[in-house]
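Omission of a single protein chain aside, the complex is shown with its protein chains in their original locations.
Here the chain labels run A, B and C in written order, and each chain numbers its own residues starting at 1.
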Amino acid sequence: MSDAVSVCNGASFSGAVQVLDAGLCGMITLRGDLADEKLSAAVKAATGMGLPKPRRIKKGKRGAVAWMSPDELLIFVDYDLADSTVTKIERALQGQYFLAVNVSDARATFALQGTGVREVIAKGAPVDMSPQGLPVGEIRRTRLGQVAAAFWLSDEEHLTLVCFRSVGSFVYDWLCNAATEGTLPRLTG
Amino acid sequence: MRRYSAFAIAREAARYHTGWGRAWRNPTPKKSYDIVIIGAGGHGLATAYYLGKNHGLKNVAVVEKGWLGGGNTGRNTTIIRSNYLQDESAAIYEKARSLYESLSQDLNYNVMFSPRGVLMLAQTEHEIRGYKRTEHANRLQGVETRFIGPKEVKRLVPIIEISGPRYPVLGALWQPRGGTARHDAVAWGYARACSDMGIDIIQQCEVTAIRQKNGAVSGIETTKGEISCNKLGLVVAGNSGVLAEMAGFRLPIESVALQALVSEPIKPAINVVVMANTVHGYISQSDKGELVIGGGADGFNNYTQRGSFHHIEETVRALIETFPIISRLKMLRQWGGIVDMTGDRSPIIGRTPLENCFIDCGWGTGGFKAIPGSGWSMAATMARGEPDEFAAAFGMERFIEGRFIDESVAAGVAH
Amino acid sequence: MSARLARHGRLIDRRKPLQFTFNGRHLHGYQGDTLASALLANGQTLVGRSFKYHRPRGIVAAGPEEPNALVGLGKGAGFEPNQRATTTELFDGLIAESQNHWPSLEFDLGAVNKAMARFFPAGFYYKTFMFPRAAWEHLFEPIVRGAAGLGRVPQEKDKDTYEYFYHTTDILIVGGGIAGLQAAEIAGKSGLRVLLIEQTPDWGGRAMVDGVQINGIGAADWVEKALARLRAMPNVILRSRMMGAGVYDHGYALGYERLSDHDPKIPGPRHRLWRIRARRIITATGAIERPLSFAGNDIPGVMLAGAVRDYLENYGVSPGELTLVVTNNDNAYLSAIALHEAGLTVPAIIDARPEATGALPQKARALGLRVETGCAIGTVHGGKRVTSVTLCNQAGSGAILDEIPCDAVAMSGGWSPVVHLWSHCGGKLRWDADQAMFRPDPARPPRGANGAGFVIAAGTANGHLAAEAVMEDAAEAAAAAVRALGAKADPAKRATARSMPEMPILPVWSMPANAGPKLRMKTWLDFQNDVKVSDVRLAAQEGYESVEHTKRYTTLGMASDQGKLSNINGLAVLADSLSRDIPQVGTTTFRPPYHPISFGAIAGEARGPLFKPLRKSPIHDWLDANGAHWEPVADWRRPYCLRRSGETVKEAVTREILNTRQNVGLLDASTLGKIIVKGPDAGRFLDMLYTNMMSSLKVGRCRYGLMCNENGFLIDDGVVVRLSDDTFLCHTTSGGSDRIHAWMEEWLQTEWWDWQVYTANVTEQFAQIGIVGPKARSVLEALGGMDVSREALPFMAFQEGQIAGIRARVYRISFSGELSYEIAVPAALGQAFWNKALAAGGDFGMQPYGTEALHVMRAEKGFIMIGDETDGTVIPQDLNLGWAISRKKDDFLGKRAQQRPHMVDPNRKQLVGLLTEDPQVVLPDAAHAVEGPKRANGMENIIGHVTSSYYSPTLGHSIAMALIKGGSRRMGETLRFPVADGVVIRAQVVDPVFLDKEGERQNV
Partner (left out) sequence: MLSLHCPYCGVDVDETDLTPGGEAHLVRSGSGSDDADFEAYLFMRKNPRGVHFERWRHSFGCGKWFHAARATDTLEVFGTYSAQTKEPPQDVQERIRARRPDWKGFGKGDRI
């Protein structure tokens, strides 16, 4: 699938923090009864992981699983594995009431790196971006500037942000602007 | 009543203006009136004025819970235009606009009607089509409007950015005789003229209950006591729901906050009224020099006269994009008013389920421009006991019949 | 003359001289100066002209309350009108100009002399300019408006950028005086998150110039130490140059941070607007001094006593050589003493109180200063500068006792707590008669989401004037906030203050008490808007009794300082005129912002390319590079046509249509909404959503469907595909995808929550590309990979598989009437597929086409377009779409509404086709049809309007569709369409399907 391109085609920007187009990323929306054991078994079989608690994202070797709403997960796998993972889940849940759909191409993903990733996002998201407001490993669905976005920190210096594909280049520009060198408010002292 | 004129001012100047009398009386309420109007906003006062002037009914009281003109009439962005699409709307708004033309002389109070022209920008192909539709309709309705091109827009408003990267100005609907008026003066002028005819305006008098007998209205209870009446008019804009509940019926209305703001005063920068619907914002410059800017309405029920700040942000953003030079000006003050939004965004004038109780409401975000026309029509409707020619289409029954008067259609829906 | 002193000036750095210009004059100042202090240091006491009478104006205050010293700052793309000199930090190269005068500040033709001013009392314009009628519009109003406004209009686009910052905190403390610092320390120690903001660059507030001692050391030393302790607390954030601009519902507050106003060379955004959510807000915003109301109090050289002290202590600037002090309280004596100790002359202290026996007056007397008690200023003399004052008894009406030469007057009418932020969101005030001030009523605070008060006033902002009480109150405020949030506070660890004790104030609202009309006409309340005591009295006399009426009639407090100096004095005058108490009169409403904030900051980063998100299809860049003439469609942009070099838009559209009809066209339809609906109840659900039956659709087939709202009106349309037994794919309009997805979720979550249906919006997962035209099949065959024959893939069917090596779904649907396939491929492969299609289509004459060609082709076929044929008031029946309304279903959204009398009225507007009498004439879009004579009210009798109108290159004549009253019954009738300039176009009512009614072209 060498023809497949992410929205910003691998662009990167180095400012107060680094912003990079994280490339194509496999994503599956799974809707269903999260309390159902069959469903968690299917997720486990497909990804090797159990279900995350509300608002959390769980990471493993083969990908990650994020809680999106009381009846929705977002499963991250390699881009090339998304379709086959959907098939796997569908097989495992055959006859059940659920929905699994590949949404990899409907998204753009960005990686932010450096001290200050919280401040960059705080320029546009109406969220308590302090470590107590958004602990590492918690995913937040909200707004960035004027568009929908979801993001989480894997540690204090690494943040991943997912948005819709059609606004990917807008979000990239937005992030670069927010990450301009010398513009992050220091939140100490 | 002492006539206002330049001579009167000159005479008074000699004695340090100690001779001016009250603009309106401050009467104690009588026990009973033929007609009581609740709400001394522009619409209530205009209703009372035309009851007296057109129908000779002067045993009338206007009852106001606060200070007259302190509702939406005292807090709106004063845009006056009549280029509405639907026949019924065009008729009443044009009636109002034409009354505004000579209102200062009628009332002997300078309401500063300023027919400087109103521009409604078309920034998408779709908007062009919508406005052209209005242009065609208006021509046949006898309302003077024209669709003009971007060059003419630029000539009328030199500070406008017509080739904005996101939403270039593709043209505009131009009503040359639209404009603004001094909002407070409209209320004060009507109040003074009413008072002069013997109509009582009773301020600081909140209506707390509506009394009825045999299914017909018999009077009101107020914080200044009971007042009986033969006919009652509810003209309370954002508080219509509260009064309707007192009268025992419900309305197809929700009350939400609508906001506005002014900049600090600057020298004349913009000579006409500009409305930009695609980006959401409208602007004019007052005779004092501040830019008067209107924003969006909240989507939730609210009686606090305070709105949510994001509307201010959206509006200012839109206007900076349209008028880049305002970026370094400053917001002086923001405020909100509670507007009464109906199911089809058009007003209600007419009878209510309670006999002899009439209502004029639902003007929502756009009733300042309608004040003289609405008062004219409501007065006729109350005097006759049935809707006059203007009110006929605006009865409440239109909702259950499915006969909307929807003005948003010119804008349509995105495709 | 005002001048710089050799000593004093704790905020300036005399080693760092700065240059600036004022009205072109080159002047000098120091690092740390404000523009106001630097102007005074240069002897510039005349700084502007008032709004109405163009009276000469000097600097009155030293903070944001300044009404007069408004200047135009900078030039070109950095020019800003109405900037306060008192809040503008001086920087090297600053350029300032005074405002509202012509030809010059010194000599202003607009100035209205005293005799003339008489003819312009409050509200005079309501009483005149009415005759003759036309004169207002053509003569008077242009004059009034020409004279309006203060600052100049900027001529260029702003050069700077702005941004937002969201911040959540437990406690926000506004004001970095000793109260704010005390509160921050106590709150900080609790471990809660604290944000302390101060509008000026410096900390410490008034205590720094008042000789206050804290914990046994000077206030300045304590402040420095307190700051060091606070900076060491990780949970405390300190920000200077950041103003608390507004307090809003549910603990929302705006912080206005000015990042580079003090040094425009600093890169990055100029202002940052903080959008703060705080669980508690402590307002430690101090107090503002009130002017006194005496005749001539607006003459340059008359200044607030506290400001005099500020200029002296902070900037080493004296307001004059002979500064007379006039007061009704002890606090102003501090200024007199400070002036005297700085070696300046204080010719007299005029104290309205019958006696002045407090420690400060005694000290003043001990220093040899002349103190006149029970006295008042009768009149200030001077034109552009104070020259002397007359002394009179406060109790009388102004009989002159003495005339005292002076070149400056320091006045103090007492202090008003800054209650703005407390009041913005509904906090109420109470009148404190002893201290003659409105102060926050702790029993009626603004209430937050949970109903608890969320603002707490502290220190002087809470009505405490003595430093001792200020520090105690601030400690209590912080402790209360901390406790309310469930943490522990230790107010015992608070700092304590000592200051000179002060004796009670005597409220003085008029000086002298019985000033007559003549004096009242010269006694200013609102310096910027030229509102005098006489104006307020006139308002009361004329019945504008409510304080809100008075405000609006006189414009008191409506100037750019929002009455920070004038409001209390004004309403006291009003109360007096009405013989009412001050609290009975009340205040006007406090509204944000506390002090004007830039529109730039309010807009934030959203300008230029970041103004509004633009949605781009996967083919966007290619289209852009290949002649796309863009058209905004919802948040997307779609190509209206793709122009080749030398082509007009119209030519391009014609070419695209003909080529598609003759050969084959390529369309980017990716923006179409695509929603997956899945579950055991999916069919049942879609039956409710669409007017037609969807549950009967066979797997592998497509069906065109209509959606209505509960009012019966058509809101969207599109093709529904049954992917499997329990899974449907619903296509929506481009603008509709998010709306319709939300609509589905709304019904599923709030009405039929027991139905088993899941939805997912997969609009952006796919690039959807139309290959349309007689040769479409050949192109697909050339691309290879799927059997697209008539048998394998008949009209209104779909197939899943590979095309050109790319995973794809192929739908055989048509919006043009041609043989047509829509191919959905993963968005990331959209461009790759597009390229392959172009390559394969080359041999068949394939050309891409845009939305206009699409629109014309669908109109030729009589297909409706949501937004053209519909406008939110049209029901499917109006559009001859009755066939798409199932009669078998008990219910669907909109069904009930469509049964209402007006909806079944045969005289509703119905869709018809139109052929103009002259086939080459195209009806203007939206032209209206009329019938019969005019109506009684003079309007034409309108019977409908054109919804779509084009010249059809395929047919070689114009075509149109229209909604016409009773249209279905009018086939063959000729209608009149009066258009501009008296032209009437005639057109015949026909069937709206103009081309291939049998559908032979699409069915091949």
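Assume a contact is a pair of C-beta atoms (placed from the backbone, for glycine too) under 8 Å apart; a residue touches a chain by one contact, two chains touch by 3 or more.
Please read these numbers as outputs of a predicted model, since none were measured by experiment.
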{"item": "Neighbouring shown chains of the undisplayed chain, as defined at the top", "value": "A, B, C"}
{"item": "Of B:93, B:131, B:188 or B:309, the one touching the omitted chain in the full complex", "value": "B:309"}
{"item": "Hidden-chain contact residue, picked from the options C:430, C:895 or C:957", "value": "C:895"}
{"item": "Residue of C:725, C:751, C:800 or C:917 in touch with the missing chain, whole complex considered", "value": "C:751"}
{"item": "For chain B, residues in touch with the removed chain", "value": "239, 241-242, 245, 248-255, 298-304, 308-310, 343, 399-400"}
{"item": "Hidden partner chain, residues of chain A it touches", "value": "54-55, 68-70, 72, 126-127, 140-143, 148"}
{"item": "Residues in chain C touching the chain absent from view", "value": "248-252, 277, 426, 447-451, 710-711, 742, 745-746, 749-751, 753, 890-892, 895-897, 899"}
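The rule is simple: only the chains that are shown with their structure count from here on.
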{"item": "A-C or B-C - the one linked by more C-beta pairs in contact", "value": "B-C"}
{"item": "Gap in Å, rounded to a whole number, between the CA centres of chain B and chain A", "value": "49"}
{"item": "Chain B and chain C, separation of their C-alpha mean positions in angstrom", "value": "22"}
{"item": "Gap in Å, rounded to a whole number, between the CA centres of chain C and chain A", "value": "32"}
{"item": "Chain C, residues touching no fewer than two other chains", "value": "275, 606, 609, 612, 614"}
{"item": "Residues within chain B bordering two or more other chains", "value": "none"}
{"item": "Interface residues, chain B side, partner chain C - complex", "value": "4-6, 8-10, 13, 16-18, 20-26, 66-67, 69-70, 74, 87, 90-91, 102, 104-105, 108-115, 123-126, 129-130, 132-133, 135-137, 139-142, 159, 165-167, 182, 184-185, 188-189, 203, 263-269, 279, 285-290, 304, 306, 308-309, 312-313, 316-317, 319-321, 324-335, 389, 400-404, 406, 408-410, 412-415"}
{"item": "For the chain C and chain A complex, residues of the former touching the latter", "value": "163-168, 193, 231-232, 234, 237-239, 257, 267-269, 272, 275, 277, 605-606, 609-610, 612-618, 636, 676, 678-680, 756, 758-760, 762-766, 806-807, 826-829, 831-832"}
{"item": "Residue ranges of chain C touching chain B (in the complex, touch as defined)", "value": "51, 78-82, 118-119, 121, 124-131, 133, 136-137, 141, 144-146, 148-158, 160, 246, 248-249, 252, 254, 275, 425-426, 517-518, 521, 534, 538, 541-546, 548-549, 552-553, 555, 560, 562, 589, 591-593, 596-600, 602-604, 606-609, 611-612, 614, 631-634, 640, 711-712, 715, 733-736, 865-868, 870-873, 897, 900-903, 924-928, 930, 936-940, 942, 945, 978-980"}
